[in-house]
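Every protein chain except one is present and positioned as in the full complex.
Lettered A, B and C in written order, each chain numbered from 1.
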Amino acid sequence: MSVEAILNTHPRPLIADPAALAGCIDDCVTCAAFCTVCADACLAEEDVSAMVRCVRRCLDCADACTETSRIVSRQTDPDQRTQSAAIEACLAACRACAEECERHAAHHEHCRLCAEQCRRCERACEALLAAVGAA
Amino acid sequence: MSVEAILNTHPRPLIADPAALAGCIDDCVTCAAFCTVCADACLAEEDVSAMVRCVRRCLDCADACTETSRIVSRQTDPDQRTQSAAIEACLAACRACAEECERHAAHHEHCRLCAEQCRRCERACEALLAAVGAA
Amino acid sequence: MSVEAILNTHPRPLIADPAALAGCIDDCVTCAAFCTVCADACLAEEDVSAMVRCVRRCLDCADACTETSRIVSRQTDPDQRTQSAAIEACLAACRACAEECERHAAHHEHCRLCAEQCRRCERACEALLAAVGAA
Partner (left out) sequence: MSVEAILNTHPRPLIADPAALAGCIDDCVTCAAFCTVCADACLAEEDVSAMVRCVRRCLDCADACTETSRIVSRQTDPDQRTQSAAIEACLAACRACAEECERHAAHHEHCRLCAEQCRRCERACEALLAAVGAA
């Protein structure tokens, strides 16, 4: 379920267009969940030694997405530098994870699905960065 | 988007029925996001001193839901006591948060929506506890 | 640095004896850090396929310790069931991680150090559970 409905009840003006904001939060929390599953699924593969880099990138991405979803969920007295830097950090983690998962997408379906979600989250972060800059 | 598709690509047998498992993870990550927004929205209300307990319960619930979603997302070599204790902790946090948010539901719409999501997550945790016990 | 000094400036009565409370928070945050390093060090070992269970237990333990440190750090309007369930979940994760790390302690020094910290955190959780029950 999207956070858009609850964001729209917030007493303060939102930091950006509600759809861009909710889209980024929704994609971040989904991406964190996908990366957590993918890291663990990679660990369970027979070729685990070939998946080490992928586990690592997925763990970083889950952490960055979780943190960023929390920081951009807050509308009260935001600090613009903290906000932008968090989105940038998430974007970098999504990109690095997508690149690695794409290398394994042909032989591990969880990597294919995870890469897709990372790319979706990367685009949502780019859209929110633009929307926040424009706000 | 649900984690069910990616869970179904995991090389190991899942710790529980896929629908119960995915339902709990999906509700946990959504609940963490709702509680993060609600805590922040409470801080922005004029009657903030009446909302202090609600902020606190929302923060606890966001933390418990995040952790539990991560632990139950992992299917590789699970420790049954860790798993069950994490779900129990999440259940307790959802219940405490729902009870407090329900007290403010009539005058703060974010509390009404957050309480609903906490109750949904509470039921998903109960269902997963039953499914894990039966596995 | 210990959180004891800042806990002692909190306007509310603490949920437990300051030394037991600060000890548990300090050990949880240290344990989360040790487990994060140990999971990653296990991934980098040549015998990574033998370390899969250890990675998984370390990741769970890092998540449980982080969440519990946050929940017990809060003194304002605590919910006793949430609090106790969080400490129990942390205790279970520390025990499961210690047991696995101990199996590798003779050949991987990071596992030996991590197991020691998990046992320390397990005892700190037990002490806090007793102190909270007595409060």
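Convention: a residue touches a chain if its C-beta (ideal position, glycine included) is under 8 Å from a C-beta of that chain, and two chains touch if they have at least 3 such contacts.
Keep in mind the model is a prediction, meaning the values are calculated, not measured.
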Of A:H10, A:R56 or A:H104, the residue in touch with the unshown chain: A:R56
Among A:A96, A:L113 or A:A127, residue touching the chain not depicted: A:A96
From B:D26, B:D40 or B:D79, residue that would touch the chain that is not displayed: B:D40
For chain A, residues in touch with the removed chain: 52-53, 56-57, 59-60, 63-64, 66-67, 70-71, 74, 76-79, 81-82, 84-86, 88-89, 91-93, 95-96
Where the unshown chain meets chain C, residue by residue: 1, 3, 5-7, 9-12, 25-26, 29-30, 32-34, 36-38, 40-41, 43-46, 62, 66, 69-70, 73-76, 108-110, 113-114, 117
Residues belonging to chain B that touch the chain removed from view: 39-40, 43-44, 48-49, 52, 55-56, 59
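Basically, only the chains that are shown with their structure count from here on.
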Fraction-based call for chain C against chain B, same above half, different below: same
Centre-of-Cα separation between chain C and chain A, whole angstrom: 27
Centre distance in Å when chain B and chain C are each reduced to the mean of their C-alpha atoms: 21
Numbers and ranges of chain B residues touching at least 2 other chains: 66, 70, 74, 76
